[in-house]
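Let's turn to subunit A:
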Amino acid sequence: MNGGLTGMKKRKQSMKGKFKRKDWQFATLTSLLIATLVTFLCWAILKEPPGEDLTAEALAPLFVQSGVTSPVTAILLNFRGYDTLLEVMVLFLAGLGIWSQATVDPTNPLVFSSPATHPTKPNFHGPGPELILATLVRILIPLMVLVAGYLTWAGGFQAGGAFQGGALLGGAGILLILAEPQRISTIPPALIRFGIVLGPAIFLLVGVSCFGYGGNFLQYPQPGAGSWLLLIEFGAAISIGITLTTLFVGGRPDPKRLKGTDQP
Partner candidate 1 sequence: MNQSGNLLIFILLSSLLPGLIIFSLPEKSHRIRTILNLGGALTKLSLILLMILGIYQGFYYEFRWTLFPGTDLVLNADPLSALFATLSAVLWLLTTIYAIGYLEQSPNRSRFFGYFSLCVSVTVGIALAGNLLTFLIFYEMLTLTTYPLVIHRGTPEAMAAGRVYLCYTLGGGAAFMAGVAWLTALVGPLNFHVDGLLLPVVETHRVSLTLIFILLIGGVGVKAALFPLHGWLPRAMVAPAPVSALLHAVAVVKAGVFGIIRIVHDIYSIDLASQLGLLFPLSLLTSLTILYGSWRALQEDDLKRRLAYSTISQVSYIALGISLAHPLAAMGGLVHLVHQGIMKITLFFCAGNLAETLGIHRISEMNGVARRMPLTMAAFSIGALGMIGLPPLAGFVSKWYLGLGALAADQGWVIVILITSTLLNALYFLPIVHHAWFSSQEHPWPTRKAGKLEAHWMLLLPSLITAFLVLIIGLLANSEMSPMAWARLIMNKESLQ
Partner candidate 2 sequence: MTITTGYIISALLLFGIGMNGLMTCSHQLRKILAVNLMASGVFLILIVTGFGTDGSAIDHVPHAMVLTGIVISVSTTALALTLACRIQQRLNRSADETAEGNDDD
């Protein structure tokens, strides 16, 4: 990514001269306006007397029915579950948007390493610094997966949850991509698609099944709400992990690459 961006910097200098004079005026005017806006906001917010908190009072008695002890997760998944559903959909949408943009071949060295740092060695697997990376992968990845699992589970009673676990899994994914592009690129795209869709699909299915239990959409049956939430949490964590990795890769797997035609 930074390889591409350097090219952009080069073109930038050449244009610099032309806009010097006018830019200065716009810049000062904008900053002046922003300054006034910010000061007014400061004044307004600080002057504001603390109003009595309606939503908090309304929510307080209901926490016990939420099936989860940690208030944030309760709000996140139960009281405002619809928001979270849409939020997961947004993430899915980002993945969808990036996949619709372009195809990327993870094994192509140009993509992940700028020519400046590795001009000579096209292949990634030689001895030297790569050795450190390989060992890191062997040790860290399992650990990261374990911690992610714990974090997702811990969401029920303390800070944590699907997104934090998912983020960790994403990190593990990125590490894998950097270290072992060949191994990653052998994963069939259908599996990746399933992975991405899994989380939102589970969330949606759970929501719809609530109708079965006679409640509104996303109204989990009262006694077992906690277990439903857990199910959603784990599903979401997995798909968030996979989606974040694809976001990092920046495109859908290249169909030519998979058909075994080995050109870079």
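The candidate set was assembled so that all candidates are chains of the complex that A comes from, given by their letters.
Simple rule for what comes next: a residue touches a chain if its C-beta (ideal position, glycine included) is under 8 Å from a C-beta of that chain, and two chains touch if they have at least 3 such contacts; residues count from 1.
Because the structure is predicted, anything quoted here is derived from the model rather than measured.
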Looking at 1 or 2, the one that touches subunit A within this complex is 2
Give the list of subunit A residues in touch with candidate 2 in this complex.
1, 4-5, 7-8, 11-12, 14, 19, 23, 26-27, 30-31, 34-35, 37-38, 41-42, 45-46, 50, 53, 55-56, 59, 71-72, 74-76, 80, 83-84, 87-88, 90-91, 93-95, 97-98, 101-102, 163, 244, 247, 250-251
